[in-house]
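A single protein chain has been omitted; all remaining protein chains appear in their positions.
Chain lettering (A, B and C) follows the sequence in which the chains are written, and residue indices restart at 1 in each chain.
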Amino acid sequence: MAIDYIYPDYEIVRNYDRCINCRVCERQCANEAHEYIESSNKMVSDDSKCVNCHRCVSLCPTRALKIVKSDHTFKTNANWEGKSIKEIYKQAESGGVLLSSMGNPENYPVYFDKILINASQVTNPSIDPLREPMETRVYLGAKPSKIERDENSRIKRNLPPHVMLSMPVMFSAMSYGSLSYNAHESLARASAELGILYNTGEGGLHENLYKYGKNTIVQVASGRFGVHKKYLSSAAAIEIKMGQGAKPGIGGHLPGKKIVGDISRTRMIPEGTDAISPAPHHDIYSIEDLRQLVYSLKEATRYTKPVIVKIAAVHNVSAIASGIARSGADIIAIDGFRGGTGAAPTRIRDHVGIPIELALASVDKRLRDEGIRDNVSIVVGGSIRSSADIVKAIALGADCVYIGTAALIALGCHLCRSCHSGKCNWGIATQREDLVKRLNPNIGYKRLVNLMTAWQHEIMEMMGGMGINSIESLKGNRLMLRGVGLNEKELEILGIKHAGE
Amino acid sequence: MKYVIIGNSAAAVGAVEAIRKNDKEGRIVIVSNENYHVYSRPLISYLLLGKTNEEKMKYRNDDFYRENRCELKLNKTAQRLDIKQKQVIFEDGDAESYDKLLIATGSSPFIPPVQGLDKVKSMYTFTTLDDAKALDNALSENSKVLIVGAGLIGLKCAEGISKKKVEISCIDLSYKVLSSILDDEGSEIIKRHLQDNKIRLYLKRHIIEFKENIAMLDDGTEIPFDVLVMAVGVRPNISLVKDAGGRTNRGIIIDERCQTSIPDVYAAGDCCESMDISSGEAKVMALLPNAYMQGECAGMNMSGLDFVFDKAIPMNAIGLFGKHIITAGTYSGDVYFETDGKNYKKLFYSDNKLNGFILIGDVAKAGIYTALIREKTPLDTLNFELICKTPGLMAFSKRARGEMLGGIKSEAVSS
Amino acid sequence: MREGMFRNLSGCAISGIISKSGKRFSGQRIIDSITVMHERSNGLGGGFAAYGIYPEYKDYYAFHMFYDNRTAKKECEEFLEEHFDIINLSKIPTRKIREITDEPLIWRYFVTPLPTKLAESQLDEREFVARCVFRINTCIDGAYVFSSGKNMGVFKAVGFPEDVGYFYRLDEYEGYCFTAHGRYPTNTPGWWGGAHPFALLDYSVVHNGEISSYDANRRAIEMYGYKCTLLTDTEVITYIIDYLHRKNKLTFNEICSVMAAPFWSTIESKPQEEREELEFLRYTFASQLINGPFSIIVGFEGGMMALNDRLKLRSMVVGEKDDMVYVASEEAAIRVIQNDLDKVWSPKGGEGVIVTVEKGKI
Partner (left out) sequence: MKRVYVNENWCLGCHLCEYYCAFASTNEKDMARALKGIKISPRIRVEEMDGISFAVSCRHCNEPLCVKGCITGALTRVDGIIMIDKDKCISCYTCVLCCPYGAVSPSEDGAVLKCELCIKTYSRTPMCVKGCPNEAIVFEERGE
């Protein structure tokens, strides 16, 4: 046997005083980290199999389990940290590209955490959301370019295609295939109940979920999987995915072994074939090509649906966004470099792209400077973690945010970042039937509804504190923000003052 | 409406509870030839064993008659029916008129005519509480007890007195114990178990003559005894109906509404004979669940509803010295058999139906088999191979399970 | 420190009077009204807008200017001469009083765009004038246009409003509509340009409140070519009104439905036609919704509009007597000049009161 260079990162600690040998840990671990030893009437664990997903910890009825970070260590080295060394061991053994899941975990600045929100004192009353109406409804879509009146001088109601949301949040693109059916159903049902939208991602739309079309964004990505007329016309909006924050410049790859049954049918590709989404759209090599696709999709749906163009936040994002805003797109979605993924090359995920806060601030400013901000709505994603992040994003200039990871966490995800293994113990990022059923959408959708309802309340509280009772008055209201610990350049890009100013 | 019920056991209770569901007003008169609050007869062996007491033996709580507004007449024996006048005439000369009458008179022990029996001073039967009390009084340490009959009554009696430091012998005409409910192999297991529990068995024997305290057997064996228990069987108490001209056979003949051939006269429980749907034959099925359900059926019909009880089958649940036996139905057809020496299972099936079963030892979930017999469930609608090995709902279709456990019907579309 | 260098928060008193029949009356009345609300000001700013005061020059834009110094004046006048035909120029008459100090140079010009320049610009006349105003205010250091409409003028200064009125000899002007403002800023600017009303072309705004949507409004309006140099609510509100009324041709009723848009729940309860119209306005002009407490009186050519924020977080009372309509922060400020009112009421939040002079009466 070859030398195993890698000591497990985490250790399973079992309190034998509390363990009653119910074996739920064993039954629930798809990684088979737990085992019951009949002869000694004892549970044992194998740390090397543990991905630290907490399924066993959460289900253990006597709280006999916990997972701790191993204190096993390499010799201290500020340059060569254990993580780097381990990655080299892995690659030296496999010869392959390192794969990771979920968002960038590295220690880059989180600008949201360096921005603080204002509140009213004395000169302007704060508003109590429990007593006064507090509006979080937003519309996404272009604004009418001019006001026209009919012969009776009544305004013609020539609104461009748009969508209405009860609050400025949507569930971001996560495909059926990367997510389980139950996860998708949870997202769809929650969206319907909440009056917001979810996004199919590039996996097509399962036939059972067409009934949630009013709350669905259908995605058209470079692989064009699952795209057909009914798919497009069933939706509230269509999203062209040009890029993803977790892996800008990289396509997608769902291995053939996951392309089974309904997934193959929904994606419209044969069972067992790899679903490869190329890095670029092979019919979009430039901005004018994008315009053609935007209008193709508009033609196909008779100009009734807004078209979203989603891009990853990269260095010249504002120029790109400006191009998109002139391409006929109604909504621009920008995905920051912390955005999640079901699988991405680690180096790409951790080193490519820019923070969403900066991207948003610069795009919003650029579009305003060019007088085209009304052409499009801006949706941002790529690690919105709380209602405060939402308030900050809106105040920086976003119309709405996309949440992906937060929604999955609501569904039970513990960010073990092992989605690519296909053995998600929480039934979210897996197609294994026994695991999929662990996510009961009746529970899942309620948890999503709860989370959004809670966030909505918090948004209202924060708005009320600022003396704002309608979310549109928060949009781009950067005066409501102050930076802490940011340098001049960062403040300039964010367009905010430093706290105390 | 005036209901009269003769008898005060399970069938009577079934009838009262059914009547009171439909008729809160009518008079109910219950007549018993015993002097007890309704009690469970099968518990008399447990009484002797000390597992229950007279208080706990009450089949229904003390408020039963009051809550159900029943007039209870104890120590009163019905003599005959005047079906023209719709009256019951009692031995003491009283009469009780009725609009609807239920005969729930049960059965009486059968005492075979054996030479010298009249000389035996200490002879007991074992079907009523008084029987049990009398027997209990007769026993003393080291008593030698001879039980005639190794059927359900005899063996439960043996178990009942087994803790009393007595010597127990049991004799039966048949070559096996529990011959009415067990097959040969099953019987053999029980036989060994009884012997392990120090019951002396004399099988395929009969008593030629009693000589005071000695039973002389056909093979010349002499069994000395202090106490004799006659438990060869029971006879349904049918005379009230028979004498009034109603149809009887071994038991009172009733239809599936528990009606006798006499208008407004119903019968239920051990005194009647009804259809065994597992065999298609009319039988006396003297067992408590049937008694209750027949009584219930009679009560329903007496109080004006149209109610059919057509699910009667022979069935038994009995424990002997810690070993449990559950049987039901008829032992005919193909056989599924499995045993590990301790546990024993035999299923009988034919024509896509389960006819009967015998379980000894592991009796868990036996009711699932019982239901298959009672409901005549087509065996090809379930995983028969699986259900033979492991009785459970797993063997049913998902849909059937959904109906049994709930929860699926409403979601059938989405999954 | 002056407006534009910081965001100045202030509470205030406002008052407005209009004659629906176009009858001109003395500015003394508005001084009397605002004087009553002395307590609502703190001496750091007062001002008036007066409509119908220049009938003899009614076809010319009346530019009221503050100059910090002569250089600024020279530079500005060069600019004006380059773009306009200057019909008349003079110092604005004032009274020297102890209460008003540190006055800048205060000049008035009646101008009309040079036809060649106007044609060259390919703009309509009013847009041309507005752009010139922005140009002066942002590019010429020390020069500030604080009034630029026709047949109207703004008069403002640092001081209590009654003193400002006296200073500017407002009692000597006659107009069909006056508005007034007394300021209570929470810090101490000393710049006259920062006083209110704020005006662009013939739109003038006096405002009591502190809007919480300020930066959202500002950043949105700046996209349409406005430059918010003062960072005041009044400035951005004026621009919004200019944008909605002059550029998008919305009626003042519609403008109310934008600036103090009804709640969605209210909109949804309306009959379909009205609902769709309100939805359209809220959708299209979401960034022009003004949030937070405000009461404003907008003066414009031939009319006056009063509006409260939709929660009515600031007081505002309206009174009517014959052809006169009075609006003020406090009822007392109306009663003092007209105790015998036909009608007096407090408009609901978001309910605009729009008074226009009967056609042809000016």
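In this text, a residue touches a chain if its C-beta (ideal position, glycine included) is under 8 Å from a C-beta of that chain, and two chains touch if they have at least 3 such contacts.
All of these numbers come straight from a predicted model, not from anything done at the bench.
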Among the chains you can see, which ones touch the chain that has been omitted?
A, B
Among the options B:27, B:60 or B:376, which residue touches the chain absent from this view?
B:60
Can you say which of A:18, A:83 or A:214 touches the chain missing from this structure?
A:18
Since one chain isn't shown, list which residues of subunit A touch it in the complete complex.
17-20, 22-24, 27-28, 58-59, 61-64, 433-434, 437-438, 440, 442-443
Which positions on subunit B touch the chain that was left off?
10, 14, 40, 42-43, 46, 51-52, 56-61, 288-289, 292-293, 296, 315-319, 324, 326, 328, 363-368, 370-371, 374-375, 386, 391-394, 398, 401-402, 404-408, 411, 415
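Keep this in mind: only the chains that are shown with their structure count from here on.
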Farthest chain from subunit B, going by the mean of C-alpha atoms per chain?
C
As a quick test, compute the distance in whole Å between the mean CA positions of subunit A and subunit B.
69
Residues of subunit A touching subunit C in the complex
120, 123-125, 127, 132-133, 135, 137, 139, 143-144, 146-147, 149, 154-155, 157, 159, 162, 368, 371, 373-374, 397, 466-470, 472-480
Taking the touch rule as given, give the residues of subunit C at its contact with subunit A in the complex, in rising order.
7, 9-11, 186, 209-220, 222-224, 248-250, 254, 261, 263-265, 276-277, 279-284, 286-287, 289-293, 310-311, 313
